[in-house]
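The excerpt is restricted to a subset of chains, each kept in its original location.
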Amino acid sequence: ADDGLVVLDWSGYEDEGFFQKYIAQHGDAPTYSFFGEEEEAFQKLRAGFRADVSHPCSQSVSKWLEAGLLEPLDTSRIDLWDDVNAEMKEAFKFDGAYYLLPMDWGTTALTYRTDMVDMAKMDSLAVFLDPAYAGRIALPDNVDDIYALGYLANGVTDWTKATDADFEAASTWLRQAHQNVRAYWADGAELAQLMGSGEVVVSWAWSETPATMAGEGLPVEANRSTKEGSSSWFCGYVNLANGPNPEDKMYDFFNAWMDPGSAEYIVSEWGYGHGNQTAMAAIGPEGLAEAGLGPVEVPVLAQVPMNQALREKMIAEFEKIKAGF
Amino acid sequence: MVLISPTLVFTLLMLAVPLIMVLALSFWTQSYLTLDRSFSLENYKAAWTEPMYQYLMARSLRISIFVTALTVLLAYPVAYFISFHVTPKRKAMWIFLITIPFWTSYLMRIFLWKVILGYNGVVNGSLMGLGLIEQPLSFILYNQNAVVLTLAHSWVPFAILPIFVALERVDRSLIEAAEDLGDNRLRRFLRVTLPLSMPGVIAATIIVFIPTIGDYVTPRLVGGPNGLMISNMIELQFKKANNAPLGAALAISAMAIVTCVTLVFVWMNRKFMRGPK
Amino acid sequence: MMRGKGYFFKWYVALFFVFLYAPAILLPVFAFNDSSIVSFPLKGFTTKWFEVLQSTEALHVAVRNSLMIAVTTAIFSTLFGVLAARASTRFAFPARRSIMGFIMLPMVLPEIIIGVSLLVVIIQLGFELSLFTIILGHILICTPFCIAILSSAFMNLDRSLEEASIDLGQTRWNTFWMVIFPLVMPGIVASLLIAFTISLDEFIIAFFLAGTEPTLPVYIWGQLRFPQKLPSLMALGTLLLVLSISLLLLADYFRRRGLKKTGIENSGGFL
Amino acid sequence: MTQPIIQLSGVDKLYGDFQALSQIDLDIRTGEFFSLLGPSGCGKTTLLRSIAGFETPSAGSLHIDGKSMDGVPANKRPTNMVFQSYAIFPHMSVAENVAYGLKARRLPKAEIQERVSEAISMVGLQGFDSRASHALSGGQRQRVALARALVLKPRVLLLDEPLSALDKKMREQMQSELRRLQRAVGITFVLVTHDQEEALTMSDRIAVMFDGKIAQVATPQMLYGKPSSRRVGNFIGMMNFLEAEVRATSGETVEVDVQSLGRLTLPLSQAPAGVDGCQSVGIRPEMLTILAEGQTAEREIEAVVSEVFYYGDMTFYDVTLPQKDAPVTVTMRNTAGRKVLAAGDTARVGWSPVSLLLLR
């Protein structure tokens, strides 16, 4: 691999379909190092791990910035900066500098094996508490997605407005769900394995799962329109302070990702949206709907930046829940 | 003194100093991103009073003790067989046979248990193929049973070796003397062979007990949501949970408990060792 | 009733070996299985997973790192081991028991404690995580094993051989190289080997201290999450197994030769 | 004579191809102190262990007390054993060791206690009851092993080189103690030893073994005085051999030509039954005397002293006789005033035909 650029990314994102242009340019993919979850990445970086680029989601950026991990982006070196989803990029402008290049977005929703569940029950998040599915459900090992689920199940659709009582209710609900959990999955591949074998039949999962599994001919679907709703998130690339390499290749990497070809690829293969608004518009609403990214009628909890103190509480509480408390 | 000093200095620098720093760290506190270096017992209070940590500690101890007992029980007859039923020339070969499966990656071995015990794994596959079950069994993976089984498998050779050595050291004429004095097979095992092999059993116990409590890989891979152990929590505090001081306090507490349990074993060993020698 | 003798044992041991070998046997089975799903029934024979290994660059990097770490660890921990073993078996010095006890301590510390403490030092002192920090950790845990092996090698060494050499007019330095070193050579080889294998397979500390560059176990850990990578991991495991058994047989061959040279009855065998 | 307590007939023992015992016929009498004597590897231990039940003979029969021991395991035989290493249970105290066999018989506690303390005092270990067995000296362990076996009142006590681990002083002391003990308890003792002095001083009768066969069974005096072969004679003490040729046998005597000594007439009692094949005469070194000035003997011969070994109480002389290459050994007591000769001196050696033995 090209050791002129080190990328600390979610596992799975080393898929070369995302940065074809970079490979064409440099003859090789960058060096990847992986994390399963943002807090793990955060800690790894804090502990001195040196990478040039990383891939947090919206809620983490300010924490990373406060911890001194980030450097501003030189937007002049991002060719298609103007095509970037404006709402998303402006949300991460601190002191006049941009810190996040929004890149991928998607949904988290109730996902299930159509051949192994009672489809009638798949319209509510209550299935996660259903004793009939004890030991057959999987939840993400990811604090944001998990609390998105907890809040939605309790009718909270905007977590920036969540009260302590909401937080308690969500936690209680998750504790109950924990009793049914077979495994907490850390990335799509793991979940694919669990659902592919039929060991897990119901999950709270990212949109990549139905997309990739259907691609393999497995009867997995997601229902974004459950009564309680579903969640959405967006993530992007950041310029890490202390990167081991000069930044030229980093911007080549960013530009490769911004390429409309990458947008097409992520939508069709992964079922995710892309940060290049122009490219997304080119795909059109039908294309998006087909990829499972169209608008829904039910509430959508957007995983936007939130109160960091509450998020720390969520992190701690989730660990307790996972440990069975 | 000159000879030993490089080793000693290295160990001091790499072990004593770090341990002291861990100890110091455990008295500090972390809030969000800042480390408060004033002395506080908060972490210990949490480690010893919060039900979660108490419970995890108890569970880890329970699992480790269970693994230890199972391992020793599994190992003893094998060690006995090699020592008493295998011709001397073949003994080395048998010991080698026992270690062969352990010369591949530790992680891979644990993972393979996942393959064996998994939902559509070897065990379920065979049982269903034989028509013994209709649905795959799910209680064999992602729980404490799986952790115990996998850990026992990982450590059983390390238990066989000391027990085998202890059995080899048992003077055969003692067993003949017991027979000569009128004991039958079972009674001479209980009265002579077993007590004399106790040092090996206790060594095996220590050898298995300590590392199992420090393992966070096995619980992670096969333990499922309810199979996590204290080491996972320590790792978590240092990494994801970003609370190194609490992690340090948990680590120090775990170490203290392990030390106490080990001392009990060592003391028992002393008691048995007083006999021979 | 005479038939009862050893009957129970034969069955027990047979079952035990099934348990013991279950994972190891599956390695080659799935390594040559022509299916990307690691489960039964088998699909057919293939060697493509080995080819995948050959073309996986990240793996090569990890192997290189691990070999570098293991070799360095083996050399240094054996060196420390020789010094400590020689000192403790040959000379009396104040507080010998406590000093030796302290040096042997990592043997009875849960590895996570060692990982934690090294991590704390590195963070607190602001060092960077690197292969070097893993080497330090590995030397720390391997040294006690080396000392244990080397102590018995030095202890078996008749002290009067050394005195005889001096009595015959040799200097201390020459005595070490001409008499002591050749005689403890099998112990040194065993020590190198043990340290090498421990280090090569060590995960807990390496993962705790892993920086940018993964070791082989850390790499494997990363790959375990991807079902499509599993068959090639099986191939990798098979290679490791074959490799370490060959290494062991080689070491045992040298050990036997060493024993024969010194005329000690070959009783032990491995370990 | 009463019935033998142990009867072996035609006993063979094979280890693979190796014949450790071959055609052993042996009767051991009730109450006697019997020794099995022979060089290392001759099969003594194998024989003893066959009696105890730890080895199964490949052929032949073994009766103890008139009962066949076929298929009777060691723990059911009326024998007990004192092992060479003593086999004291290291995890038990002296009293626990001694009580071991009684507990195996599930005797009542009180009786066990009584018999244990009796046995302990019999071997002179009063007050050592609760001593940990590893804190005992060699001689004390020996006694514990004895007490442990004797407390069971076996018909036969088997002892496998019980004294070989002791130092010389302790060994001599234990020899007389063992002998005394055997007289006191009246139990048949079968002792294995490779030390001829030990066998001679302790036993009522001795079986000498070579290469898995019994060469001679006799009392110590008979064995020393009338060995049945050159090999036995040489094994039991020192013996000088001179080449000899049988010339004629007549009634009670035999005519022999002996190297250095010339033609002699010996009584047939000094020859084995049937003198054919006899090619040497033997004479013990103490039956030869270096004659002091003026001293005379029945017969005399001139010799040259070739080596002198001074042992304090004794001096051993190697002397060279005319017409003989290998020197002959003469042992002399160093009594007051007797001069010790030096190598090179000539000496008159006195001897008597009655001390010559014709041997095969």
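In order of appearance the chains are A, B, C and D, and numbering begins at 1 in each one.
As a convention for this text, a residue touches a chain if its C-beta (ideal position, glycine included) is under 8 Å from a C-beta of that chain, and two chains touch if they have at least 3 such contacts.
Every value quoted in this text rests on a predicted model; they were computed, and no experiment measured them.
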Margin query: Using the labels shown, and knowing each kind appears once here, what does the complete complex look like as a formula?
Written below: A x1, B x1, C x1, D x2
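Keep this in mind: only the chains that are shown with their structure count from here on.
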Next item on the list: Quick one: name the chains whose C-beta contact count is the highest of any pair.
Entry: B-C
Margin query: Need the most distant chain from chain D, centre defined as the mean of C-alpha atoms.
Written below: A
Check: Between chain A and chain C, what is the gap in Å from one C-alpha centre to the other?
Finding: 40
Margin query: Taking the mean of the C-alpha atoms as each chain's centre, how many Å separate chain B from chain D?
Written below: 57
Note to self: Two-or-more-chain contact residues of chain C, please, as numbers and ranges.
What the structure shows: 39, 119, 123
Item checked: Sites on chain B at which at least two other chains make contact -> 118, 120, 238
Next item on the list: Provide the full list of chain pairs in touch.
Entry: A-B, A-C, B-C, B-D
Notebook entry, point to check: For chain D, which residues are in contact with chain B within the complex?
Noted result: 52, 54, 73-75, 79-81, 83-85, 87, 89-92, 100-101, 104-105, 132-134, 148-149, 152
Note to self: Show me the residue ranges of chain C that touch chain A in the complex, using the header's touch definition.
What the structure shows: 39, 57-58, 61, 119, 122-123, 126-129, 211-212, 214, 222, 225-228
Item checked: Residues of chain B touching chain D in the complex -> 171, 173-174, 176-184, 187, 191-192, 195-196, 272, 274-277
